[in-house]
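In this view, the complex is presented without one of its protein chains, the others remaining in place.
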Amino acid sequence: MNARQAYAAEQRRRRIRLSFLLLITFLLSTLFLFAGRYPKAGFTFPSNLADPMVNTILLQIRLPRILLALLAGAMLSASGFTFQMLFSNPLVEPGFLGVSQGSAFGAALMIVLGTASSVLVQVSATVFGLGALLASYLLAQRFRFGGALLRLVLSGIAVSAIFSSALGVVKLVAEPTKDLQDITFWMMGGLWNASWNQILSILSVVAACLVILFCYRWKLNLLSLQEKTSFSVGLNPKRDRVLLLVVATIGTTLTISITGLIGWVGLITPHLGRKLFGSDSSYSFPGSMILGSLFLLVCDTIGRTLLPTEIPIGLLTSFLGAIIFIVILSLKHQEGKA
Amino acid sequence: MKKSSLLLLVLLLPALLFAQAAAESSMLNSDYYMATDANNRTLKLEKKPSHLLIAGKAGNMPANALFLFEEVQSMDLTLPKTDQGLGDFFAFIRPDLDQKPRISQTASAEEIASRNSDLVLMKATHFESTAKKLDQLGIPNYTMNLESYEDWKAELSELGKLLKNTSRAQQLIQLYETRVKFITDRVASLKPQDKKTVLLLQAERSDAAYAYKIAPDSWMQTWMVETVGAIPVWKGANKAANGWSTVSFEQIAAWNPDLVILLSYKDASDIYLKAVQTSELWSLLDAFKQGNVKASPHDMMNYIQPVASWVLGLQWLAKEAYPALFADVDMEYEVQRFYQEFYNIHDRAKLEVLLDLYRTSVASNTL
Partner (left out) sequence: MKALELDRISYTYPGGTKALDSVSFSVEEGESVAILGSNGAGKSTLLDLLLGWNKGKGITLFGKDLADYGRKELGRNLALVPQSEHYNFSFTLLEYTLFGRSPYLSQMGTPTEKDAEIAVQALKDVGLESYQDRPITSLSGGEHQLLLLARSIAQQSRILLLDEPTSALDPANRMRVISILKDLSQKGKTLLFTTHDANLAYELATHVAMLKKGHLLCYGTKEETVTSEMLTTLYETPLYVGSIEGRTLIY
């Protein structure tokens, strides 16, 4: 088998793996549709789907929740992966660069200033999320010491801290019986309130963001290199970077406006994706997206089934995420060797 | 004088002196306004406290207990925010309270000290943060828990000692005991299969999203449901011992309780009832179909929480769980009787305001 054939074979293997992952996600989604707390905890396969309660629970509670988990998982992974490529640094996720804190502040501000109307809150969250991103980026340019990675992380910490304390101030002046409650609610989020309404409100935009990012799946590789290099092969790196960052941030802030702040997903799944599909983002990017959906699906299903009370999803993602991270790091085999 | 007599005198002298001293100290002790607080500290005041200050969060609870003693009405009082969102009870029964600005719930020990009160009351949760510091500054302070029935009985008794009004304290305890016994006696005869299952949910909302939470096992809310002879379905489910935990609708449906009570400590409870009445999901619940999803009663404070009116909540719960058994209980009468006997409110106009608030709170329950 010559080199070209070897390459083609590897691509084919990756496509198969991708399809396999998709299949597993589909199967698990279907399986988990029958997991919950009604009529008893765990899996129940109703022999009688005509029971209106079961029907309603399946269609109005579990199905939207599962779909939201899949959508949010994909979006968070996609944006984590994008950030990592664009900043050429596998340890970045939007949360590090202040985007989560910025959006939280933006949402809180809108709630206090005006209205808890979802649309305006989402817009404000997105605007401030983008603002935080810009601030981190600009601040990093101003630092005079340390490598690019250190500068980014430091400025991300600084911007996060600023928005965090600004959020604290907003909470202090928030009217406690209504506004403060709304803010806490927004921040806590969680998937437990998933409804068709919620999903539909973000679906079109988030799906558009995912599609745009997906179209760039191969170019992302190039955007991880020096700008001059990607420029020299015919790309427009400045424009592409801005576009992708904005798209990833919009998708992320819209998602977390419903789900609240969920950490680790955007950090872990890109690593896992690269382990399974190699560093070439044309496969590891969609792979990460699917892994993200799978990860969030599993976490949320545990969160809503294991105990009578809801386990906060952030808890589960950090716990499981940390375990997976440790496992990945301890495995000796190289990245790229699929 | 004989030597023996002199010896006797010499021996007796210290005894006489001692007796004198003993007599003196026992007099002083009984003169003190003295009680043991929730953190097991004994507070000794030389004079009756006349400038009281209530500090910290959940200030409405110690205020609640304090106002049960008539003499407090005429004392100089500084209160923190006590309005839970439904109105301020204390300004209602004593309007001059509003002439003075309230103290912040997060005021520092220094700030509290600057108010020159001779007694500071607070919840025991503020022991580390506030009480200890006030001790250092020499400000007499007293903590209370008031989280359970036993707490209320014991701490009212101690409060009575502190104010040297033990008779009133005893009276209050009697009033509570009679009412509680009335209920427990009647439900004692209930057979296990006749017991109703009850689900108490604290509801919260933001925009169009609703959350329902269950109380920890050890809290008064759970105890109340058990005391009226009903079964709290959520017992054992809340792994977080310190607070309310969210449950999904699925879990609510899985429990399938006979009676669901929606309560809020920030809003009028019936807004949650109204939201539920238009919900497709809730309409599938048995309790809903039987008209057994109710809003919790309240006037300016919700009755189903450890404030003095918890006993009203208990009576109401008993009646909702076992209407036939408690058919002779007239809640409006009980609300009025409570305020007359516990808070000495006899002003018809004021009583009517409270009654009206109560009536409104449960109005949607019969729809």
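Lettered A and B in written order, each chain numbered from 1.
Keep this in mind: contacts are C-beta pairs under 8 Å (C-beta built on N, C-alpha and C of every residue); 3 or more make two chains touch, one makes a residue touch a chain.
These numbers come from a predicted model, not from an experiment.
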The chain left out of view makes contact with A
Contact with the hidden chain (one of A:Arg4, A:Lys40 or A:Arg142): A:Arg4
Chain not shown: contacting residue from A:Ser282, A:Thr301 or A:Thr317: A:Ser282
For the chain left off this view, which of A:Leu235, A:Leu261 or A:Leu306 is in contact with it? A:Leu235
For the chain that got dropped from the picture, name the residues of subunit A it touches. 2-4, 6-8, 10, 85, 88-90, 215-219, 221-222, 224-226, 228-236, 274, 278-280, 282, 334-337
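Everything that follows uses one rule, which is that only the chains that are shown with their structure count from here on.
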State, to the nearest whole Å, the distance from the C-alpha centre of subunit A to the C-alpha centre of subunit B. 45
In the complex of these two chains, what residues of subunit B are touching subunit A? 85, 204, 206-211, 214, 234, 237-240, 245-251, 253-254, 266-267, 280-281, 284-285
Note: in the complex, subunit A contacts subunit B through residues 36-41, 52-53, 56-57, 60-62, 116-118, 177-178, 181-182, 185-186, 190, 192-193, 197-198, 304, 307-310
